[in-house]
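Structure first, commentary second.
Note that one protein chain is taken out, while the other chains of the complex remain in position.
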Amino acid sequence: MGNTFGRAFRVTTFGESHGGAVGVVIDGCPPRLPLTEEDIQVELDRRRPGQSAITTPRQEEDTCRIVSGTFEGVTLGTPIAVIVNNKDARSTDYDDIKDTFRPSHADYTYEAKFGVRNWQGGGRSSARETIGRVAAGAVARKFLAQERGLEIVAYVRQVQSIMSVVDPQVVRREDVERNILRCPDGAAAAQMIALIERMRDDGDSVGGVVEAVARNVPPGLGEPVFDKLEADLARAMMSLPATRGFEVGSGFAGLVMTGSQHNDAFYYDEEQRVRTATNRSGGVQGGISNGENILIRVAFKPPSTVRKAQQTVGRDGTAITLEARGRHDPCVLPRAVPIVEAMMGLVLMDHFLRHRGQCGAR
Amino acid sequence: MGNTFGRAFRVTTFGESHGGAVGVVIDGCPPRLPLTEEDIQVELDRRRPGQSAITTPRQEEDTCRIVSGTFEGVTLGTPIAVIVNNKDARSTDYDDIKDTFRPSHADYTYEAKFGVRNWQGGGRSSARETIGRVAAGAVARKFLAQERGLEIVAYVRQVQSIMSVVDPQVVRREDVERNILRCPDGAAAAQMIALIERMRDDGDSVGGVVEAVARNVPPGLGEPVFDKLEADLARAMMSLPATRGFEVGSGFAGLVMTGSQHNDAFYYDEEQRVRTATNRSGGVQGGISNGENILIRVAFKPPSTVRKAQQTVGRDGTAITLEARGRHDPCVLPRAVPIVEAMMGLVLMDHFLRHRGQCGAR
Amino acid sequence: MGNTFGRAFRVTTFGESHGGAVGVVIDGCPPRLPLTEEDIQVELDRRRPGQSAITTPRQEEDTCRIVSGTFEGVTLGTPIAVIVNNKDARSTDYDDIKDTFRPSHADYTYEAKFGVRNWQGGGRSSARETIGRVAAGAVARKFLAQERGLEIVAYVRQVQSIMSVVDPQVVRREDVERNILRCPDGAAAAQMIALIERMRDDGDSVGGVVEAVARNVPPGLGEPVFDKLEADLARAMMSLPATRGFEVGSGFAGLVMTGSQHNDAFYYDEEQRVRTATNRSGGVQGGISNGENILIRVAFKPPSTVRKAQQTVGRDGTAITLEARGRHDPCVLPRAVPIVEAMMGLVLMDHFLRHRGQCGAR
Partner (left out) sequence: MGNTFGRAFRVTTFGESHGGAVGVVIDGCPPRLPLTEEDIQVELDRRRPGQSAITTPRQEEDTCRIVSGTFEGVTLGTPIAVIVNNKDARSTDYDDIKDTFRPSHADYTYEAKFGVRNWQGGGRSSARETIGRVAAGAVARKFLAQERGLEIVAYVRQVQSIMSVVDPQVVRREDVERNILRCPDGAAAAQMIALIERMRDDGDSVGGVVEAVARNVPPGLGEPVFDKLEADLARAMMSLPATRGFEVGSGFAGLVMTGSQHNDAFYYDEEQRVRTATNRSGGVQGGISNGENILIRVAFKPPSTVRKAQQTVGRDGTAITLEARGRHDPCVLPRAVPIVEAMMGLVLMDHFLRHRGQCGAR
């Protein structure tokens, strides 16, 4: 269990990195949404390995196929299944980790839980499982954009200790796509890239922070007390591989303020809409969107796969010194950007439909 | 919707701060667990207002009653309903906020979502709704303690910029309860209390961080890819009032490390169990517990209710200067401690039962 | 688990027959629906024992209290908790069945499942648990009536082998309430009542069929492939105590027809709506309502509690001859009528909200 996300827009992913295929079934999508494989492929291409010098050189095509739920270019309201075939060759690359638990990977915990694991390329714990998430997110985002003009933009905010400066109110996808790191602050990006290249050459890895903003979010999304919007966003993000922290609005940094400093004063704008003068709430108050931009940050740890020698153990009770070979990402952040966007789309879509169900169109 | 938490140990809370009652229905509790109202009341007493000079002086009894699901002192396996009656007097304290949206409260968003709200004392958005969570958490924790010796301890780790030093491996509840702040580091606690008293006198408020540890957690809990253990913990914590951030293990601070520094080396201990030399993973790898202590941190913003004058608006489109009276908490952290423990208990309990269902006892 | 019904309009019931209280929490109710305790009480009064000479003479008040989710006479969109206190006296009536498994009751199976049971009055398996269903159904039906003019009428169709003739197109509640049996066919009702009185005097019991119709159901409700409307209706009805069978439309009797005889021809009515000339489909085609009346039938077995001597066993492995005393229903049908209506209301309400969520208002 645990492979379904959402209550109204329900996304079920499947697939190991070296099984037959990975994919997703989307249940609950509104009917009559124009949808083709191109809508999905463009996001998968941003996610896939081998895009640039700072991602893993492993080449994967990741060509998707919609096998149900659409007809003559529109959604039917029935389950949309999207499938990406794996390359079928059985890999021998992983033979040396068959009986070894790689440090800070999921090898040991899958074995502890299930008593068995697909040890080829991480199996189900591989980041390859996010293909289904990205595909589903593309559908959600297309609906929200068309229905409400809602837009989601994520970008690299921090790599190790290097911070960028980005204005979430105005940043556009084209700003993000301007460099291979997906950090719109060009100066910071250059430093970050240099650091990552150093890490790559050194056989090591670094982590960082992805920030994401959603604009034109209607007020009223989110369902207290447990399915608050920020709670579901937190769950969505912390379900991604390698995440270690989540913030909304002012986050941990807001703790230095007092309440009177931190509060967002209300005012009416020229269209007589209720607005806030500041946005320390990050667009969510009491678990419900207030119409301001939703702003979140997600911490990704440095990837666990490094070439440096490490101490670990085998399944058989022996101590082992592991020197990973393989080809992996020195920094997951550039590829994490479209994944964070996808998950944000899934959460907002789910809550949009749920809100419409309970409260009707308003 | 949104008032049910968990899949196997399902907790549904109800109640507004000034309606007839607040409470919880727990579905899926294992049968034959010894359970009386005292087991629950002790945790409710830690949560209730009026405990000390640094919490709101508002006095509430919060006496619970179990009205179903137990018989002759043990659970039946049927739904356990726990009810705490509200004082029935209709409050006039809140008349002045009937038509006003308090900054950074949920007044506006509830109105935007539902088109109606119970404006007395925050209604459903009041922290009073956490009574049901604490009651259910007490049941979960009792089961886990009895079945597995699992123990959960939370404490105040930070107030504004003041940090405490606490060893999560050994800290006990009695250390936490030693002072009114629930911070086991006595020296830091004294500074924190002084700051809070200054805030209280000044009509302002401060936030901070609660840290929680779970010990004796069996390996194997957590269900990738969406219901990873840290994802459900994040959701649980971010569904609490006033939370703005969540971390597991090394969290945001871990980002300064490289992968080779950050990885937790495996070894076999004297009982031939797989262990990690460090615990930057916070007890969770690949979304599944690895048997090490689970360690999380939750950021609570400074409470929105302050006595200082603030700019805001009324429902009728007017600008308003609000000067709150009432009696509120200058800092929610001491009372948040038992709530964080409760939510951690709910997550671990749910995953314990889910794991037992899919994989059987091992 | 298993005490929650519905996905969008989620109803969780709790309570044993002799615990502190029975009740229900309704999550997901649309906001701003006028709702008072009187709306619920009128249905509870139709359900309660002691109404007439052919129901159990046991007197129960079953006075309900709404303790959350409403404010100033309307729903808030937050959970609505409705509670009915049990009489608190601990019964000695049941001491003789403490260690005995009554034939065709749930005594043995609860014990087999949970290893413990509340043996007083059936505990959770008592028909008293339907109070929460009826309360929630009253809320659902009020919304559907107000929003769509949807009306639900159930009545006794058959007692043992005595059949009544009722036209589901026109039957009204006042027709149903005209006699104590809730069978609108007066002549059949007289025979049925005579039979039941004979059974009552003889210490035996009889079963029968309740038929229910929903009119003004909008086309489009129901979610293939698993949550088809008739599937959820079947589940709803078969979850009621003492049910043994379910039919929709032509049901089992339709099997004598060939396909060409059984099909419902389509036509356009004067308002250019698609209609069917006959209604063997019972208002549901392919799992989705077609706008015709929804027509179902539910078989209730003869109640298991009889005064006649029966062979059974004790918990301790002994054979026992049981002669029940107590006061019970010789026929549950009159009291089942409001319960069937309630469950039908819950299913239609849930699907109304779900459909509105996915497909929007049309």
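A, B and C label the chains in the order they appear, each numbered from 1.
Throughout what follows, contacts are C-beta pairs under 8 Å (C-beta built on N, C-alpha and C of every residue); 3 or more make two chains touch, one makes a residue touch a chain.
None of these values were measured; they are calculated from a predicted model.
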{"item": "Candidates B:P30, B:G121 or B:G137 - the one touching the absent chain", "value": "B:P30"}
{"item": "Sole residue of A:I66, A:I97 or A:A242 that reaches the chain not shown, by the stated touch rule", "value": "A:I66"}
{"item": "Residues from chain B at the interface with the omitted partner, ascending", "value": "7-8, 28-31, 77-78, 224, 353-354, 356-361"}
{"item": "Touch list for chain C against the chain that is not drawn", "value": "1-5, 7, 13, 101, 103-106, 108-110, 112-115, 124-125, 129, 158, 160-161, 199, 203-209, 219-228, 230-239, 241, 243-252, 254-268, 272, 274, 276-277, 280-282, 284-291, 299, 301-306, 308, 310-313, 317, 319, 354-355, 358-359, 362"}
{"item": "Missing-partner contacts on chain A, residue numbers", "value": "1-4, 8, 10, 12-16, 19-23, 25, 27-28, 31-32, 65-71, 74, 76-81, 83, 113-118, 123-124"}
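Here is the rule we use: only the chains that are shown with their structure count from here on.
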{"item": "Touch-based graph of the chains, sorted into line, ring, star, complete or other", "value": "complete"}
{"item": "Greatest separation from chain B - chain, by CA centre", "value": "C"}
{"item": "Centroid distance [mean C-alpha coordinates] between chain C and chain A, Å", "value": "45"}
{"item": "CA centroid of chain B to CA centroid of chain C, Å", "value": "39"}
{"item": "Intercentroid distance (Cα basis), chain B paired with chain A, Å", "value": "26"}
{"item": "For chain C, residues that touch 2 or more chains besides their own", "value": "8, 28, 31, 77-78"}
